[in-house]
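One protein chain omitted, others in place.
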Amino acid sequence: MIYVTRRETFSASHRIFNPDLSDSENEMIFGKCSNKNGHGHNYILEVTVEGEADPKTGYVIDLKILKKIITENVLQKVDHKNFNLDVDFMEGINPTTENIAAAIWNQLADKIPSGRLHSVKISETENNFVEYRGTR
Amino acid sequence: MIYVTRRETFSASHRIFNPDLSDSENEMIFGKCSNKNGHGHNYILEVTVEGEADPKTGYVIDLKILKKIITENVLQKVDHKNFNLDVDFMEGINPTTENIAAAIWNQLADKIPSGRLHSVKISETENNFVEYRGTR
Amino acid sequence: MIYVTRRETFSASHRIFNPDLSDSENEMIFGKCSNKNGHGHNYILEVTVEGEADPKTGYVIDLKILKKIITENVLQKVDHKNFNLDVDFMEGINPTTENIAAAIWNQLADKIPSGRLHSVKISETENNFVEYRGTR
Amino acid sequence: MIYVTRRETFSASHRIFNPDLSDSENEMIFGKCSNKNGHGHNYILEVTVEGEADPKTGYVIDLKILKKIITENVLQKVDHKNFNLDVDFMEGINPTTENIAAAIWNQLADKIPSGRLHSVKISETENNFVEYRGTR
Amino acid sequence: MIYVTRRETFSASHRIFNPDLSDSENEMIFGKCSNKNGHGHNYILEVTVEGEADPKTGYVIDLKILKKIITENVLQKVDHKNFNLDVDFMEGINPTTENIAAAIWNQLADKIPSGRLHSVKISETENNFVEYRGTR
Partner (left out) sequence: MIYVTRRETFSASHRIFNPDLSDSENEMIFGKCSNKNGHGHNYILEVTVEGEADPKTGYVIDLKILKKIITENVLQKVDHKNFNLDVDFMEGINPTTENIAAAIWNQLADKIPSGRLHSVKISETENNFVEYRGTR
């Protein structure tokens, strides 16, 4: 089995906030991550596709194509945006790294033309990472 | 001459925006960096102090002390904040990386207890850096 | 399934040495790693917790809490210490990266308040890594 | 279970090219990667061995030995070489990252003296990675 | 004074070779770097412009513009190319990192619309770097 990964980066802002909780509960649980005016990150996104190499091309998936799919379905919607206010596929979702990774999985899972989506990994900072492996 | 550097990171959001310009001028000059709801970065800050090593300690400056000065004068004001709305020392300043670096220089220049401030470097992304060397 | 990782660093010294072997056997097997006066590393520690995101918080585990657990149970005992002489949970254990990873797993496995410990990864240098996955 | 990894780097050139296809098909599928005079990369190779720690040494595998095996069977054949013209174990194989990883797996799988080969990972650029896990 | 840097990467192949020397002299001086069929690298290019921040924009130079200048004058000519055979501005020049850096300086020095070119830095591998500072 072969695992092929494309790494991309994007810059976005967010506020960790659950509207079903009171302001003081949000503050107590999320602390400075819940700053009213938001904060931001350079997110690193790693999308991994698993499969076998095609004998004709030697590729599991052409990374130029994977890059195009990620750009159109994710990067153009999140880069230089605010996760709470600007991103359609995050509407109503608290933008924790876990929830962002799951939402990006859902954006990509049925659009991979060869091989199968294996995982979506997001590094929020150089010390905090989340890897999501959904079901297809 | 010895140059001693402390590296720190912080996460903040901003919108590149000059209030003296019209909205369409801001959009034309700053493009996606001027997104109304902001975006964000993991900024890397490198503060360099130059001087001679103290024969008693072998230090130009104790990096524990430099870290404390950076934390109190910069990090506590910018980490998990919005540069346009939350940071006192950036009030009225368009938060480009150039202007952030100059403002941090001003926060730190007269607070270095041994050696002299040499430069303030900020990496906004892994591809964009600014180094500021002011006058003391 | 979601995998959440917290990365930490610490600086420690060690000597690879098995007291059940003679000095010449230690020298023959471990070479320069067995230098009598020790040597040291900036270890990178990555602790991964697996689980589902809590619908209330959007977290598998709050990384502020995971950081606190790692700090109290590992970092305060190993940072700026000598693995052979200073660390209680390594007493009588040859401080290879494999053994350090397993010992850190044992320090943490039953202290994770949400999700389950998945792996402990240690990078001894930029070229040598060990990942330990124990049983819970 | 413990996973031990040795990271190495090498610099090589290649041309993505399938001789069973016409020149225009190669150009259409592989684009600039099929440049007639080749191009090159600093490849990062990560070889992972899985197993239990030997009670005598505390090692799954001595990384000095793993480094020697990788050097003799891989690095001496590929570093500062052209994958299409100079590498015996790539003869007749289109040098995509997938195919290089599989070929390196085959070079190493039966030469690991303790533990078992778990994976061969190659980073072609800082954005493109392939991990190969074969059968033993 | 402010120094603004844009980092880019490109992948190219080369052969270190001085045609004024004999084959054996080339082999003796350049060793494996002179491999007949070439080898390659992921080059990291850092272009630094110095100047003052424009009060209107807060920029020394708009990095979108600097990126465009680097792309048109350098990257499109060298990425996925062979330095000895494909690059017009390296014709007749032995492609050492020193000579590549100087040639890229010459490509860029008179095309910087605000500020002045300060340095061109190239990392050939993670261990070998060259910084060139020309005269304007």
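Letters A, B, C, D and E name the chains as they come in the text, with residue numbers starting at 1 for each one.
Keep in mind that, in the parts below, a contact is a pair of C-beta atoms (placed from the backbone, for glycine too) under 8 Å apart; a residue touches a chain by one contact, two chains touch by 3 or more.
Here the structure is a predicted model, which is why all the values come from computation and not from measurement.
Considering the entire complex, the omitted chain makes contact with B, C, E.
One of C:His39, C:Lys68 or C:Arg116 touches the chain omitted from the figure, and that residue is C:His39. Between the chain not shown and the residues E:Ala53, E:Ala101 or E:Leu117, the one that touches is E:Ala101. From the options E:Gly31, E:Pro55 or E:Pro113, the residue with contact to the chain not on display is E:Gly31. On the side of subunit C, touch with the chain left out of the figure occurs at residues 9, 11-14, 32-33, 35, 37-42, 79-82, 84-86, 125-126. Touching the omitted chain from subunit E are residues 16, 18, 20-21, 29-31, 93-99, 101-102, 126-133. Mapped onto subunit B, the footprint of the missing chain covers residues 1-8, 53, 56-60, 62-64.
Throughout what follows, only the chains that are shown with their structure count from here on.
Each chain's centre was taken as the mean of its CA atoms, and the one lying most distant from subunit E is C. Using CA-based centroids throughout, the chain positioned farthest away from subunit B is D.
Centres computed as Cα averages put subunit A at a distance of 28 Å from subunit B. Look at where the CA atoms of subunit C average out and do the same for subunit E: the two points lie 41 Å apart.
The set of subunit D residues touching two or more other chains comprises 126. All chain pairs that touch, listed by label, are A-B, A-C, A-D, B-E, C-D, D-E.
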